[in-house]
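Please read through the structure below; I'll follow up with questions.
As you look at this complex, bear in mind that one protein chain is not there, while each of the others sits in place.
Naming follows writing order (A, B and C), and every chain is counted from residue 1.
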Amino acid sequence: MAINQGPVLEFEKPILELEKQIEELRVFSRDKNIPMEEQIHVLEQKARSLQTEIYKNLTPLQRIQIVRHPKRPTFLDYVGIIFTNFIELHGDRNFKDDPAMVGGIAYLDDIPVTVIGQQKGRDTKENIYRNFGLPHPEGYRKALRLMHQADKFGRPIICLVDVVGAYPGIEAEERGQGEAIARNIQEMAGLSVPVVVLITGEGGSGGALAIGIGNRVLMMENAWYSVISPEGCASILYRDASKAGEAVQALKISAPNLLEMDIVDEIISEPLGGAHKNPQETANNMKTGIIKHLTPLLKLTPEELLADRYQRFRQYGKFIEN
Amino acid sequence: MAINQGPVLEFEKPILELEKQIEELRVFSRDKNIPMEEQIHVLEQKARSLQTEIYKNLTPLQRIQIVRHPKRPTFLDYVGIIFTNFIELHGDRNFKDDPAMVGGIAYLDDIPVTVIGQQKGRDTKENIYRNFGLPHPEGYRKALRLMHQADKFGRPIICLVDVVGAYPGIEAEERGQGEAIARNIQEMAGLSVPVVVLITGEGGSGGALAIGIGNRVLMMENAWYSVISPEGCASILYRDASKAGEAVQALKISAPNLLEMDIVDEIISEPLGGAHKNPQETANNMKTGIIKHLTPLLKLTPEELLADRYQRFRQYGKFIEN
Amino acid sequence: MIIPLLIRDFEAGVGMAIKDLFKTKPKYITVKPSGEFPGKIPSIEKKEIPDGLWVKCDRCSQITYHKDLEKNLKVCPKCSFHFRINAKERLELLVDNGGFQETDANMRTVNILGFPDYENKLKKSQKNTELIEGVITGRALINEIPTSLAIIDFGFIGGSMGSVVGEKLTRAAELAIKEKIPLIIISGGGGGARMHEGIFSLMQMAKTSQVLNKLSDAGCLYISVLTDPTMGGVLASFASLGDVIIAEPDALIGFTGPRVIQQTIRQILPAGFQTSQFQLEHGFVDLIVQRKDLKATLTQLLKFHLKGGKVNGN
Partner (left out) sequence: MIIPLLIRDFEAGVGMAIKDLFKTKPKYITVKPSGEFPGKIPSIEKKEIPDGLWVKCDRCSQITYHKDLEKNLKVCPKCSFHFRINAKERLELLVDNGGFQETDANMRTVNILGFPDYENKLKKSQKNTELIEGVITGRALINEIPTSLAIIDFGFIGGSMGSVVGEKLTRAAELAIKEKIPLIIISGGGGGARMHEGIFSLMQMAKTSQVLNKLSDAGCLYISVLTDPTMGGVLASFASLGDVIIAEPDALIGFTGPRVIQQTIRQILPAGFQTSQFQLEHGFVDLIVQRKDLKATLTQLLKFHLKGGKVNGN
C-alpha cells in the first residue's frame, strides 16, 4: 500500500516491516499449504495497532515529514476533487504569470468561488517550473488581482495555503516581495466577501500570510503554520538546522497548538498516515470543513464580513498593561 | 541672442544673418568713427519685422522643430519656475522608478498639487538616463500611483505632457505598456479631484494620453498633439518619413487646429521664437493658464468633477446616424 | 514538397489525381512572414482566406482545401494554427441561432479631417467586408445568456478604431450598464487607433476606456477576447481592461508593432514575441482558449457571474 504512495518515511518502517512479514507468511502458507490464518490474523491486528500507535502519536517533526511527502496532494489535486468546472486565470496584469501561485473560478457545490493557492510540483520537472511552490512577488500580486475580481463580483474566496516560506532570491527582492506581502495583507483586510483559508500543508511565514487573512482559518491535521520555518528557527536558536524538532516544540506550530491558541478554527482530519494515503478522503474532509465554515459567512453583509475579519486579527497578541 | 540658446534652426537663419550684418555695421561705424545710427536703425527695424514675419507664420513642421529644440525647457525646468517646494516622489511600488516620468507634490501659489510629466534629458547623458523622456510601463504606473495618492488626499493634479510617443522597445512590451496606458486612462476617468493637462511640447499618441485625461486640456503655442507622430504617419501614408510636413497638415495636430476642434481649451502663448528664448516668461504664461483653468474646478464637488471629465471625452467623434 | 501527405481530406479532389490539381499554378496563398523578420512572428502576415482556394498553413505548411478549413473553424487540422476569421463568422460561432439583435447598424463614418483618400479606403473596406463600419454590436444570446456583444472585423481598415467604432463600443458598454448584462468585446484590430481620423481616433481610446470604468462601477462583467491581431490603441484601451481577458491561440498582441520595434532597436526580436503565449506568460492574459472551445468557455464564465456584481447583485 505505502509502496504506491512514494517513499516510506523513517518512522513508518516498522509498519512496512510487519506488512512484509505478513505477506511472507501468506506466501509461505499458500506454497506449503499450511493453514496459518490465526497467526496471520494476530499479526494483522498487531500491524493495525502499530499503525494506530505510530500515526496517532506523531511528533511534530514527523508531521512535517508527512506534509513534505513527495506524494502529498498539491493545490490542483485538491481543486480537482473539491471543486467543479475550475477555470484557471493567469497573470498579475503587470509583469508575469507565476506558476507557483495558481488561482481561478470554480463551483463549490453550486456556489461560484474564487480559489487560490500555492502550487508545488508533482515531480522534479514541475517543481522546477513551479519553483517548488515558492511564489515570486508577481504570484502574490496575481492572487490579489483574483481576490479583487472576486470581491467585485461578490464571490467567496477560498485560499489553500501550502508554502514553506517566502522565496530567498535576488529577483524576489528586486521586485519587492516585502511590499507584495504587505499589500496583500492590507487589501485582504478590505475584502467584503467571505474568505476561508485552509492551511493544507506548510504555512510558512509571510508566504502563507499573504493569502492567509481569512474570516475563518482551518488547518489540516498534519500541517504546520509558523512565523519561521522549523529549520530556520533551529539555525537561529541552536545554530543547528537539524534541531528542527526542538524548534518546532518551542514555536508551537502544529495544528493542536494553534487550535488551542485560537489561531485556527478547526482541524481537518487526514487519513491514517497522511493525506497522500487517500487523497479522495482527504479532499472530502476538506470540502466538508470549508462548506461548514463558509455557510454561516454567506449570510453576513459585506460590512459584517469586514468587521468579522478585522476583529479576528485585531485581538491577536498577549501583553500586560501597567 | 540665439547663440546662447543652442543650435539655430534652419528657418531662423535669415534673422541671424541680419543680426550679424547689424553687428558688423556697428563695429565698422565705431572703428571708422562714422556715424551710421540711421542705417543701423533701419536694419534693426527690418530684423524685427523679419522676426515677426517668420515666427508668426511658422509652418506646423517648423513648430515641431521648435518643440524639439535641444534647449527647450523640460518638465523639471518648468516645475522649478511654476511651483514651489517641489518634493519628487519616486517609484511605482512594483518594479522600478522610471526616470522618464517624474512626479511629486508642490505648491501652486498656496495650493498643494500633484504635478506629473515626462522628463526629457537636458544633455546627452541625461537623455540616455531618461530614455529621451520615453516612459516604460513602470513610468505610467508611477504616474498612476501618484494620481491615486493625490485623489486620496483631495489634491488637484497637473500633468505636463511632453513625449514623442510610446517607447518602441522589447522591455516595454514585455511589461505591458498597452495595459499600462489603458489602465491609466480608465483610472484617470475615476479621479475625483481636478485634473489640468498642459501639452508643453510633444503630445504623442498613447504616451501622451496616459497622463492626458484632464478636466481641462491646454496646449503650448508650438506644441503638437496627435494619434501618431508626424514621421510615423508619413511613413505609413507616403512611405516616406521625410514627408512629415504633409502628414502634419493631414493630421491637423497643431494648437490652432486642436483648439478649433475643441480638443484643447486654450493655447498658452510662447515668446517669439519659442519657449527656449525665454523660459521664465513661458513658465509665467503656463502658470497663468493653469491657475485660470484650475480655479473654477476647485469649486466643483467630486461628483461634478467626475461628470465634467466624463462628458468631455464622451462627446469626441463624428458620425452619421440614419 | 510531398503534396499527397499534406492534403488529407478534400471534396473537389476525391477521385482526382493529385497531380491534376496542379496542372495550373496552385492558387493557395502563403502566409509566411516576410524575410524582414528573423524572429518568428507567425501571425503578422496572416491574411484572410479567399474562397475557392487551397490554403497553406503558415506554421506547419499543411495545405488544406478552404471548405475543410472552414468546417474546422479556420483552424489548421494538422497543427491547430488559428487563421483569422471575420466578424460575421465570429458571430455565427458564438451566438445562439437567432439570438442576435444588432444595434447602431447604420452608423456611418464622416471624414472629419478631410484626410486624403479616406473615403476610398472606407468604400473598399465596405465592399470587402460587406459591413458599414469595423465593428458589429448588439444584444446577443450565448447559450441563452443575454449579453452585450461587440465584434471588430480586421478586414475593415485593419479593424482600427475611428469615431464609429469608438462610439459603437461605448454604446455597447452603456447598453450593458443599462440592462445589467455582461459586455463581451472581441478585438482584432491591427493598427489600433485609426490614423485617418487623427486626434479623434486617439480620443476614442479615452472614450471607450472611461465607459468601462462606469461599467466596472456598475458591477457588470466585461470579458475581452483578443484575436489576431490586437495592437496599438486597441490594446492600449478597452482590450486590456477586461475583468477576464481571453486570447485566441496564435494571435499577435502588443502595443508597438514588431516592424517598428525591429527598426528602432535593430535587434532580432525574441522567438514568440507578442504572441498570445507571450502575453499569458507576462501576465496580461487570463487564459488562451481554442476557437472550438470559445463559446463553451465564455458560457462558463458568464454562468459564474450570473448573479452579477456587488452593485447590481445582492
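Basically, a residue touches a chain if its C-beta (ideal position, glycine included) is under 8 Å from a C-beta of that chain, and two chains touch if they have at least 3 such contacts.
Keep in mind it's a predicted model, so treat the numbers as computed, not measured.
> The chain left out touches which of the shown chains?
A, B
> Using the touch definition from the top, which of A:I253, A:I267, A:M286 or A:L305 touches the missing chain?
A:I253
> Which listed residue, B:E53, B:E88 or B:D240, touches the chain dropped from view?
Here the residue in touch with the unshown chain is B:E88.
> Using the document's definition of touch, tell me which of A:L25, A:I81 or A:A189 contacts the absent chain.
Residue touching the chain left out of view: A:A189.
> Determine and list the subunit A residues touching the chain excluded from the picture.
Missing-chain contacts on subunit A: residues 166-170, 172-179, 181-183, 185-187, 189-190, 205-206, 209, 212-213, 225-228, 232-233, 236-237, 250-253, 258, 261, 263, 309-310, 313-314, 316-322.
> Could you pull out which residues of subunit B are in touch with the chain that's been left out?
Touch with the absent chain occurs at residues 85, 87-97, 105, 112, 138, 142, 149, 151-155, 192, 302.
By our rule, only the chains that are shown with their structure count from here on.
> State the chain with the largest centre-to-centre distance from subunit B, centres being mean CA positions.
Farthest by centroid: A.
> Looking at mean CA positions, which chain is nearest the middle of everything shown?
Taking the mean of all protein C-alpha atoms as reference, the closest chain is C.
> Between subunit A and subunit C, what is the separation of their C-alpha centroids in Å?
42
> Would you mind listing the residues of subunit A that make contact with two or more other chains?
Subunit A, residues with two or more chain partners: 93-95.
> For subunit C, write out the residues touching at least two other chains, lowest number first.
In subunit C, residues 216, 282-284 touch at least two other chains, as defined above.
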